[in-house]
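Other chains of the complex are left out, but the ones given are in their true place.
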Amino acid sequence: MSIESRLAELGLELPPAPKPVGNYSAAVCAGDLLFISGQFSVVNCGLRYTGRLGAELSETEGYAAARAAALNVLAQIHAALRGFERLDKLARVEGHVASAPGWNNAPRVLDGASDLFVAVLGERGWHTRTAFTPASLPLNFAVELAVTAHIKPQP
Amino acid sequence: MSIESRLAELGLELPPAPKPVGNYSAAVCAGDLLFISGQFSVVNCGLRYTGRLGAELSETEGYAAARAAALNVLAQIHAALRGFERLDKLARVEGHVASAPGWNNAPRVLDGASDLFVAVLGERGWHTRTAFTPASLPLNFAVELAVTAHIKPQP
């Protein structure tokens, strides 16, 4: 089954790939790696998940925030590679969760991203994960994901 | 001398490679790189170094915490590559040290990891390092390491 069919089956639609907010690129291919700029917890350029886990946001909201950021990562991959054919696999996912003092359940929140990657990409969605719990993120976002993927050579 | 002999000589034993705490992989090979999920300051799945430098932990404890996380990194490499033969060299080590306000001696603490890598791996243990001092880390750990290594082609 194609990635696009699987997205449809899951009732998901790729949002437009978010544009950079400065003098840089959303994605860069370097050899067999695709580097993707930090993606935030914003739904289809509209609803923004902002604030901290353990204070302004519940863990259920945090899970949804991580899932929204992961969907933006998929949109960037799709835009950079003009589809998913050239994606070999995700390699590294860094998950940053804005956290109030004393809250430390980042793994539960970041599964919102990991579950989506595995559901949509199957085998190709398996990834390493590194979790962080900073006191805040840029623009007050709740979740930021930095992803590096492995790609196949251009045909 | 093999890496295994050097570990023995230093009186070190590789712990079991820590299992992921979510829907992701402990390590992923992508081309000639090995990405390793964030490793924490836990000794052989038992004693956990938690808390912040400059508050709950001394710098001596921080050094030991970084060393413990580094040993977990070695365990992940060994598990992923079924030994150390295919390891060409470490490339990038990110060291995150939970820090109380005003404390900023991360280099001294992270040498606990760097010293171990160089002692065990010799030339192959040299690495770039990037230090961070967040207010907290997931699960209240004192140190987290994110490592990328360069590997040799499969024979």
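First chain written, first letter: the chains are A and B, and each begins at residue 1.
As a working rule, contacts are C-beta pairs under 8 Å (C-beta built on N, C-alpha and C of every residue); 3 or more make two chains touch, one makes a residue touch a chain.
All figures in this text were calculated on a predicted structure; none of them were measured in a lab.
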Copy count of the single sequence across the entire complex, 2 present: 3
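What we mean here is this: only the chains that are shown with their structure count from here on.
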Can you compute the centre-to-centre distance for chain A and chain B, using the mean CA position of each chain? Integer Å is fine. 25
In the complex formed with chain A, which residues of chain B make contact? 20-28, 30-31, 33, 35-38, 94, 96, 134-140, 144, 146, 148
Residue numbers on chain A that touch chain B, as the complex places them: 31-33, 88-94, 99, 101, 104, 106-108, 110-111, 114-115, 118, 126-135, 148-150
